[in-house]
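Please see the structure below; I have some questions.
Yeah, one chain of the complex is gone here, protein chain that is, but the others are all in their spots.
Note that the chains are named A, B and C in the order they appear, and that numbering of residues resets to 1 at the start of each chain.
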Amino acid sequence: MSNVLEAKVAKVGTDEVTGYSSYQLGSFTFRRDEYFAHVSWPKGSHIMEVDRFLRAMVRDIGWGFFYGWIFFDDIFGTTNHYGTVDIFAGSYDRGCKEAGIDFLETFKAEAVSEAFETISRDWISEGYDPLNAPLETGTPIGPKGKERTDPLLRAFIAAERMLGLEGDTPLRSEGAGQGINRAFADLEMSEPDIECEPGFEGQLHAINLFDHIARSDVTWNPSISAVTRANICCVTSEEHMLPVIHGNDRNEWFIQLTDEIHWNIADKESGAPRGRVVMKAGDVCAMPADIRHQGFSPKRSMLMVMENGTPDLEKRYASGELKPYPVDFG
Amino acid sequence: MSNVLEAKVAKVGTDEVTGYSSYQLGSFTFRRDEYFAHVSWPKGSHIMEVDRFLRAMVRDIGWGFFYGWIFFDDIFGTTNHYGTVDIFAGSYDRGCKEAGIDFLETFKAEAVSEAFETISRDWISEGYDPLNAPLETGTPIGPKGKERTDPLLRAFIAAERMLGLEGDTPLRSEGAGQGINRAFADLEMSEPDIECEPGFEGQLHAINLFDHIARSDVTWNPSISAVTRANICCVTSEEHMLPVIHGNDRNEWFIQLTDEIHWNIADKESGAPRGRVVMKAGDVCAMPADIRHQGFSPKRSMLMVMENGTPDLEKRYASGELKPYPVDFG
Amino acid sequence: MAYQTRTGSLDAYEKGVIELDDDLRKYAFSNIFEVANASQPFERVAVVQNLEYTAEVVRSEGESGWYAAPHDEFAIVMDGEITFHFVKLEDDQVPSHEGGAVRLGAKPNGPNMGRVTARRGHQVLLPKGAAYQITSASPAVAILQTCDGPETVKRWSEICVTGKEKA
Partner (left out) sequence: MAYQTRTGSLDAYEKGVIELDDDLRKYAFSNIFEVANASQPFERVAVVQNLEYTAEVVRSEGESGWYAAPHDEFAIVMDGEITFHFVKLEDDQVPSHEGGAVRLGAKPNGPNMGRVTARRGHQVLLPKGAAYQITSASPAVAILQTCDGPETVKRWSEICVTGKEKA
């Protein structure tokens, strides 16, 4: 890991025509216009459609940089070192590396969080929420509008033990204004029947997990449903495309609960394609630690993601102590 | 060139939920859902955001497949052989080639035109025009809506000698309902003064070319302004991003008339990035015959494109008789 | 637009596709309904393994034995209807092996805590400190979120797409 810069985000200026500000963090500068986000660094620069950029950025912050590599696209992204975070451009793209324009700087995680939040806050206006599916929100293109006053980032909602337990994260509900998403309106919903003997009140617990997922107004934003020791089981409601390409520093697993998601799989280091996995309801698939993956969900679907949150696990994979795939076929 | 298939487009079926039909041409199938276009072929498949796909497809037909390679994205596209057209997937992507999933079929040009028009017609609904800039049209996502009844494709408007000459292509005008684009509202416009001696009426000619360009309601859709023998001079009004990546089979030239465009340059064969060119008003740059290029115009700008339409020129470049760059520095 | 949500069941499921220029075993691609169809009632077949953590598929049909684990487990019903019966364990009855469910010799003596009946999409807590029995009148399927343990059945080569299946 290279030097950890003590840099913090700084405003560079404000465009008079569009109203958007530009920012600097270390050697990176961030600028947007009506259509594009522009990232530049000493050896190069990169243009992304602003919708794609903002959808990636708010998730990256919301997830606390998640596990491993978060590619905003093939070129730009972050790597989580759990305390520090790399911002990179072209470092995991064969073409950029060969052209010698790749660049990487390591920052304190809080500095990157603060920078990304500052940029998102300035670049997002009322009527557009990058955590919503494209069919359910407005567009970020055009000049700066009215500032959003509601919370921009709805991070991971983390159940401690299980959703809906007393004192734990509550379930989503009609009463809280969380309606069933249009894409799940056809699902028959019922409540589990709990018959508890006197004296054991609160010790038996069951929920309608599908109902909870169906009421999520955000997409590609997993939240924890139940925890077994360091095994973190997340559920999420997926529509359109995962706005990032994820390169994990450990193995993770997907269980497709409803509908289908298409996953593009590529080599983690070079980005070279390895092919695709189409997961349909009931399918289970591991995402090995040596790939990057991006999902496409044409219809909103329900996905369960299993992550192993054991501390320092990334080091055991990086050192080769653990193989980059989960199952020994014997 | 491989065998030319005698295939024609065929409808495969219609999705009951979204209302969109799927189509087959040769070994390729084309399907769309609310968000994505899906192209599949015997060895693989590919997902593209439907807006990107349709913006590329209508231009590819409108241009008559243009010169050389039209990449819809890094993976999928067409190559013009002037009479026949290749449809390819991964054939010019290093990763796909190494993975062995690349595929190419050659069709008669009219068969590809017919297929792409049939698909576009079915997949585009009222309120969305892929020839317009994103800020000036609706979105193609969601289920099939009302069919558009106006002409879908506004091809190349080709002046024979020069725009506005009697009997040649007329200039755009307020009277014809062609207003000045919002992005050029600040430009002072005037008419050239023509003082013609008696007897020479119609022999002197001058126009406000900027006014003509400023009234274009389409973007990234060049039209011919003036012709010197086989030298085709095109003008176009550019906003957002060129919806294709162009790999030319000959040299072409850009003259930036107003504002600025960022061009990403990559190797034509492999797609490996070579860097970027930012062109500002008055800049002139050649696009050599061994690259692919994609432009980004944050503000609507005016661009002049010079193409050499000499017949069979592509063969002289392909054979190596002509160098893949235009100027001998001596 | 009237969306149609696709869920799977023992009787009707569609398996996806895995087309990769890689060793498919690294992805351990399986389908829980296919696994359940090929399982004995109450076999706990691992479909997910993350070091010591597992997700196991159970085909519930009739009455199971009694199970307990030294940690919380969770069940998600994916098809049919399952009733979970719970008996409170004394502290010294709670199994102390490393992890995963263990099958008890018989119904433990201890107070009935009650029962939970769950259907598709329901998630049920199988709390540490309780023993549970799984019952279904007709075949049903659940996913158990648990740890690798003495009851975990591994037959990866049979359940996963390895690219070596007969065409």
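Operating definition for what follows: a residue touches a chain if its C-beta (ideal position, glycine included) is under 8 Å from a C-beta of that chain, and two chains touch if they have at least 3 such contacts.
On a predicted model such as this, the values are computed, not experimentally measured, just so you know.
Of the chains displayed, those contacted by the omitted chain across the entire assembly are A, B. Touch with the chain that is not drawn comes from one residue among B:63, B:184, B:220 or B:296, which is B:184. The residue from B:14, B:173 or B:231 that touches the chain not shown here is B:231.
Touching the omitted chain from chain A are residues 17-18, 44, 99-101, 142-143.
Although one chain is not drawn, its touching partners on chain B can still be listed: residues 161-163, 165, 182-187, 189-197, 199-200, 203-211, 225-231, 233, 251-253, 255-260, 265, 273-288, 291, 299-300, 304, 306-308, 310, 322, 324-327, 329-330.
Criterion: only the chains that are shown with their structure count from here on.
Distance from chain A peaks, on a Cα-centroid basis, for B.
If you compare B-C with A-C, the chain pair joined by more contacting C-beta pairs is A-C.
In terms of their C-alpha centroids, the spacing between chain B and chain C amounts to 54 Å. Put simply, the C-alpha centre of chain A and that of chain C have 28 angstrom between them.
Annotation for chain C: residues touching 2 or more other chains are 1-4, 19, 21.
Looking at chain B, one finds that residues 34, 44, 99, 101, 142 touch two or more other chains.
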